[in-house]
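Note that one protein chain is taken out, while the other chains of the complex remain in position.
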Amino acid sequence: MCRFLAIAALGAAAALAGCGRVNQSASCREFVACVRAQDAVDGVTTDATRFEPDGDCWGGPDIAELCDRSCVHGTAQLRADHSTLACAVTP
Amino acid sequence: MRTEARWAVRGVIALAALAIGTATAGVARAEPGPWIVGVDGEASVIGESFGMRAEVAWRLGPAGTVSHLRAAIGVLPGPEFTFVPVSLGYRALWRADRTVQPFAGAGWENQHFVISDAPTEHRWLVLYVEGGCGFAVAPQVTLGLATSLDWSFVRHQGPGLQLRGTVSYRF
Partner (left out) sequence: MRHTWQLVGVALLIVLLRADVAHAHSPALLCADQPYAVTDATVSRALYGVFHAPDQVFVITMHPATRIALPFEILVPHRDELRDHRPAYAIVARGLPRPSPDVAARLPRPLPDGAGVFIDWNDAPTREVEFESFLRRVYWSSGTIAVLVPAGDVEIWVWSPRGTTGKFVLGFGVEEGGIDYGDVLDHWSDYAY
């Protein structure tokens, strides 16, 4: 019984350890979409991996919050710099 | 070095000198009771702040028992925030009836960083270890020096390191 409880605790801990990751925010989903739209105009591919769903932005709540805020301002800046930019979030 | 740090260092040196001088005089002390109340002057090395901490300890058994339960609260103003720790832990205090009284302990702390123009930051799960030595200067009065090291778990991770000069009264 004791060994079962210990193994259960280890399993729960392992599961909880993986729960630190958070989902990509809506703001960064929109930012990445706008980056891709601008890439199509410029004929380049931007390295935006950190903001994508599997990126390092989502490794924990603190960094996720920082990335989310940066995406909000980044999207606004992209639209200010490129008035014809058409990008929207695909739900 | 900042003015507060200079005064903290001077205070610690003065306490140490007084304690050592008194210890060599061979003060014999009795052990009147299970309660200890104390006031510490404290400097936080990680996160610049200087202030006071009040603590109380209760001996977990008859005279001669080393184990104590300790609770403390501090207010340490600094240039970037005011640090408010609240602690609950265990302290082992040896040679309570002698002049030189080493102690060590560990426990849980929650830490609050009061910021003037932003919400207070909280670190709810912090574990600390401490160590130090007291010097009896009167039958119920001890002066001491201590250091504590802590680590904050869960979300706002990070270390802490504090230096303290202590004055305590046993009754």
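So that you can tell them apart, the chains are marked A and B in the order they are listed, and the count of residues begins at 1 in each.
As a convention for this text, a residue touches a chain if its C-beta (ideal position, glycine included) is under 8 Å from a C-beta of that chain, and two chains touch if they have at least 3 such contacts.
From a predicted model like this one, the values you see are computed outputs, not experimental measurements.
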item: Visible contact partners (per top-of-document touch definition) of the missing chain; value: A, B
item: Contact residue for the chain not shown (choose from B:G38, B:G105, B:G144 or B:G160); value: B:G160
item: Residue among A:A26, A:A40 or A:L66 touching the omitted chain; value: A:L66
item: Footprint left on chain B by the chain that the document does not show; value: 2, 44, 46-48, 79-81, 83, 113, 115-118, 121, 123, 125, 152-160
item: Those residues of chain A which, in the complete complex, touch the missing chain; value: 2-3, 5-7, 9-10, 12-14, 16-17, 20-21, 31, 35, 38-39, 42, 44-48, 50-51, 55-57, 59-63, 66-67, 69-71, 73-75, 77-78, 81
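Definition applied: only the chains that are shown with their structure count from here on.
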item: Centroid spacing, where centroids are CA-atom means, of chain A and chain B in whole angstrom; value: 43
